[in-house]
Every structure is written in C-alpha cells, then in structure tokens.
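Omission of a single protein chain aside, the complex is shown with its protein chains in their original locations.
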Amino acid sequence: TAARHGHLTKDEVSRYSRQLILPQVGVEGQKQLANSSVLILGAGGLGCPAAIYLAAAGVGHVGVVDYDVVEVSNLHRQIMHREASVGVSKAASLAQAVRSLNSRVRVTVHDVQLDGSNAMDMVSGYDVALDCSDNPATRYLINDACVLAGRPLISGSALRWEGQLTVYNYRDGPCYRCLYPTPPNPQFVTNCSDGGVIGAVPGLIGTLQAMETIKLLLAEVKPDTSNHCRIGPSFSGRLLVFDGESAMFRTVSLRPKQLDCAVCASPQTRTINRVQDVDYALFCGRGPHDKDEGLRIL
Amino acid sequence: TAARHGHLTKDEVSRYSRQLILPQVGVEGQKQLANSSVLILGAGGLGCPAAIYLAAAGVGHVGVVDYDVVEVSNLHRQIMHREASVGVSKAASLAQAVRSLNSRVRVTVHDVQLDGSNAMDMVSGYDVALDCSDNPATRYLINDACVLAGRPLISGSALRWEGQLTVYNYRDGPCYRCLYPTPPNPQFVTNCSDGGVIGAVPGLIGTLQAMETIKLLLAEVKPDTSNHCRIGPSFSGRLLVFDGESAMFRTVSLRPKQLDCAVCASPQTRTINRVQDVDYALFCGRGPHDKDEGLRIL
Amino acid sequence: MEVSLNFSGGAELLFGKIKQHTISLPAEETWSMKKLLNWIKDNLLKERPELFLQGDMVRPGILVLVNNADWELVGQLDYLLQNKDEIVFISTLHGG
Partner (left out) sequence: MEVSLNFSGGAELLFGKIKQHTISLPAEETWSMKKLLNWIKDNLLKERPELFLQGDMVRPGILVLVNNADWELVGQLDYLLQNKDEIVFISTLHGG
C-alpha cells in the first residue's frame, strides 16, 4: 500500500487526521502503525477492546487467536461480539467487527487452540503480542513463546472488580517467569466464569493494552524524522493495578529481568529452549480447558 | 418484564451470570440495572464505549442523543460505528450496535440537536445522564438541565493524550457550575477535531463512565435485600485526571457544592431557574457548531 | 523551599510544553498562592501571560490543585506554600 512507500493516501489522512496531528504520531508514526502487526491472544473481554482500538488507530495487520465460540454469557463484557454470533468462532466474530470498522486493516483469524506446536510460528509472525487469555497455562506458554521469538508482550488480566496490566520482555525488562517462576496452585486460580467480573474492567484494561501497544510501536519511529515527539510504553518493568470498586489506580515498580530466569536468561543459562518441550498443563497443574475442582478461593 | 416483578428470567441469569455472582451486584442489583434508564449525550468517542458497556451490563433503557452523522474521521476513536454507517445518524448507528449486542435493552434514538427547548424533557426521562459531548456550551446546558431535573451527571472529556472524569450533582456533591462559574474564553477551548486525540483515551474515559454509572445505579439497591454488598460512585466531588502519554492517573478532591452557585443553589438563591432562559452560545462565546476562529492555544 | 509545579490539559502549552517543573523559592519569605502566581508570570511564562492569568486570578477553565485538592478547599489565593508542595494547573477538557 501507499503507506508502506513513504506517504499517506488521502483516505488515510482523512481517516486518521485526529491522531496524525498529535506530535507523538505524525505522518511517520502513522506509517509506522500501518507497517506494524499485532497478535491478539484471546478474543474475549480484553481482546475485544484491544483489537478494535488497535484497528481503529490503523495498525496494518491484526491477528486474532481464539478457539472458543461466542456464548450468550460472554456478551456482558465481550462487546464486539453480537447475539447473532452466538455459536460462531470468537476469532472470526471479532475479525468481522474489526473489518467493518476499518477495512484498511488486514485481519488474520487463528481459529485454533494455542499450544506448544503452533505458538512459536504464530507469535513470530507479528511484531507484538497481547496476552488477553484467561488461564495460567496459556499465560506461561504465551510468555515463553514471546521471549524465545524476541517479541514484546502486553499483558492484561481482569477478575471481579480488579484489573492488572504490564509489559513483558520489552528491551531489558522482565518477563512473566521473572515475576512468577513458580505457577500458582490451581486451587488458587479463579477465572471470570468462576469468580465473575464487571464487564467494564476488562474493557478498561484491554483499552489500555491497545494504548500501550500504540506507544510501543511509535517508539520505533526513527528519531531523525521530522519533528516527531518521542514516546514509548509506560509499563515495562511496571505494573498497573486497578480496583474498580474503589476506582483506585496503583502503579508499581517491578523487579528487573532475572539472570536465572528459566526462559529469558542467556541461552547458556536458560532451561527452556523450545516451548514444544514444556508440558504447560502439567506445569500449572491443569490446562486451559480443565474444569477446576479445587478450592477456588483466590 | 419478569425482571421488573421480582425475579430474573432464565435468559437473564445466563446472560448476566458472570456479574450476578459478584456480591455488589447479585439478583437485586441486576434487577436494579434492568429497571434503570441512562441517557448518553453524545455518540462519539466517549459515548460509544459508555453506551455499549451499559447495555452489555443490562441497563434496561438507554437513550442516545446526537445530531451528527458518522464521518470517516470519527472511526479512529468512535468504535461502535462502522464504515457502512458513514453518513448515517450517529445516534441511530450507536443504537443499532447496542441492539445487536443486547436485544433485551430498550434503546431510544434522539436524533436532535440538544438545546434549551428539549433538554429538560430529555434529561427528565432518564434516571442518570452521561455527558459525552464535546463543547462548553453543551456541557453547561447538560449540567443545568440535570441540576434542575434532579439527575446525577457522569461527565467525561478527552483531548490529545488526556482524559478527565467526574460526577456532578450527586446527592450533596458539586455541579459543573460550582467548579466553573465562568466559561472559558472560546479562544482557549480546543476540541478533538482541532487538537487531535488518541482514540483509546476517550475509550478509557467512556468505559469508566459506564463503570461509574453502574456503581451509582447499584447504590440504589435497598440495603435490606439479601446479602448484597454496598457500592456507590467513586467520583462525586472527586476528579480523575488521566495522562496517557505518561500513563499517569491522578485523583483529586474537589470543592463542595457552592452555596452561591447560579444553578444548584437553593431556588431562592439561584439565578438560573429554566434552561430556556439561558443563551448558552452567548454565555460561552460560541455555540456547539460554531467554527473556532480564535487562538485555540489551550 | 522546593515546590513542584505541574501543568496539564493544555496549560503546559504556555510553559514550553513542559508539564513538570520543580522550582526553588527563597524559604525566608512566606509564599502565598497569590505570590506564586506572580512569580510564575515573571519567571516561567513563555507566552502572553493573559492566557494564564486574568488580573490576579487564574483564568476561567483552569483548575488549581494543592497536593491533589482543589485550592478552594485550602484558601485559594491565600494558601501559604509549604516545602515539597505540589501545585497543579489543569486546563479543563471539553472534547469527547
């Protein structure tokens, strides 16, 4: 497209005019977004707002991974699906919403179960990944694939009235395993089906994931171009903690990258070299789809 | 409907199950939402996420006011519209999105220019109003109509990388005029067309407007019912200030209701008794649609 | 005496687009908000002062905060600055 070759089309200028005029975006920033690709892992409460705001902003290629179909109980928070899509693939339903908002965006539907056999290929095909998933086994897998493929990971999560957001594996920042080398006991893991969630909480976190991704992509604009203002992600090595009940936002400093991390340490030191070699369901005590029979207190 | 008469239907239970199980919601809270009505003033960057999260949560009646039609330059932030809706009424376009997500919600389209002749009737027809508008004249009008009709007002705004949110006229809290008795000089007023905006910023503020509205509505659940946990709005007399560039959230304490406020003081003291008597365009130096010829620096 | 000044919502455009300033004021004097506004006018304002001040007051549409509280709560122009205070000037946004 024209954007890939040094200028914006008239269509692009009118569509993106309201963000183009920001000095942190500008023509160079808009071209950067158009030349970028983002993988959304999970087309649920986080993935819906994340995907739509990224597509709206003109990210050139958006991939959506989800193996589930839309259920009516999703619709209180997964706002880009529709009643008419109940029973349809979530990835396809979200892709359809993205296309109808912005047909300039290339959308790839990955209607597959993410696992050790496909995660590396999928993550390697995009510049940045967003963890919008809903269970520890998938979160460890996504993290490891991003680290081994050299991709930054914008991670969001939500439950009840609370949400969390951070960026992993960005430049020298920590990864998910640096923070959580040992997985939680499955009896302490609660998902949104079990614990409930206010729909606007993943809405807020997913929207912030999109904003953080945009800032991360804009940081790649060459500094010498025009009068572009520098910008970059805010949550590498930092964690946002949101409590909707009290409307409290807390920003926390995280530990640096850990030299003994199982996956992001040097190739000589790390113990995980290929995601295919890890049994994530075993590691976490249960897989992404196992029913939780435990105590479920946390 | 069944919800109005003391229980939830099987459909409602499965649709809202993930929020029903939260102790701050519960069956009584869900019934409260179903019996509530919310007016969204502006179907743009704030109104899109606000309306969709309120409808998703099961607010019984949503009204959408907007006189504009969808333009392609709206689509980078107004995520519930679609390319196919360019040229269509924004209020109708957003209403269509709401209905396709949740057909249980009654949606009223107000495809009219809000002014002194219709504002009181419109605001009085709903329990709560959301200011999702984009200019001072409209914001003063909405405020005065809410005060005189006795309706709380959830106010959001966004520009460039920044957003603000507060609740006006809730119980003994202040109103917009308590904070801003004198309008800004029009040359210091910038809208999103002139100043630009990152789409996810109104996305975040509009999503929080929905969350705040849900908490405000849930505060009306009778305390004696079941084991319902108390909850209420967080931003009455408080202002949220968000800066997306640095990802900074600031919560600020505002002054109380002002005894000499032109509109929310006692009927004996106030100088504004009817919105019909105020020329808002004259008061603000320009109306909602006047082109800004001024300096536009702030 | 060290005081932190923060400008946002567009008010920073009058101050070289810099949102965060830390200033040192002679601690042997007392510093009211009124005196601080004059100091800002004389020392920091890069553009025409009438865009920030209207007479002795901050112009309509700018909210002034002292340590995250509306300055109306702490005496407005008469508030006396303390060491390490954070004063914020927020231009109210109208977009949506």
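We call the chains A, B and C, going by the order they appear; numbering starts again at 1 in every chain.
In the analysis below, a residue touches a chain if its C-beta (ideal position, glycine included) is under 8 Å from a C-beta of that chain, and two chains touch if they have at least 3 such contacts.
Quick caveat: nothing in here was measured; it's all calculated off a predicted structure.
Trainee: Write out, one label after another, the shown chains that touch the chain missing from the document.
Mentor: Displayed chains contacted by the hidden chain, ordered by label: A.
Trainee: Can you work out which residue in A:72, A:120, A:179 or A:219 touches the chain that's missing from view?
Mentor: A:179
Trainee: Which residue among A:8, A:54, A:98 or A:158 touches the omitted chain?
Mentor: The single option touching the absent chain is A:158.
Trainee: Contact with the hidden chain only, please: which subunit A residues?
Mentor: Its contact residues with the unshown chain are 42, 44-47, 131-136, 139, 156-160, 162-164, 179-185, 188-192, 195, 197, 202, 239, 241, 243, 250-255, 295, 297-298.
Throughout what follows, only the chains that are shown with their structure count from here on.
Trainee: Please indicate which chain is farthest from subunit A, where distance is taken between mean Cα coordinates of the chains.
Mentor: C
Trainee: Could you put a whole-Å number on the gap between the CA centroids of subunit A and subunit C?
Mentor: 39
Trainee: Report the inter-centroid distance (CA atoms only) between subunit A and subunit B in whole Å.
Mentor: 29
Trainee: Out of subunit A, which residues touch more than one other chain, so two or more?
Mentor: none
Trainee: Which residues does subunit C have that touch at least 2 chains other than itself?
Mentor: Not one residue of subunit C touches more than one other chain, so the list is empty.
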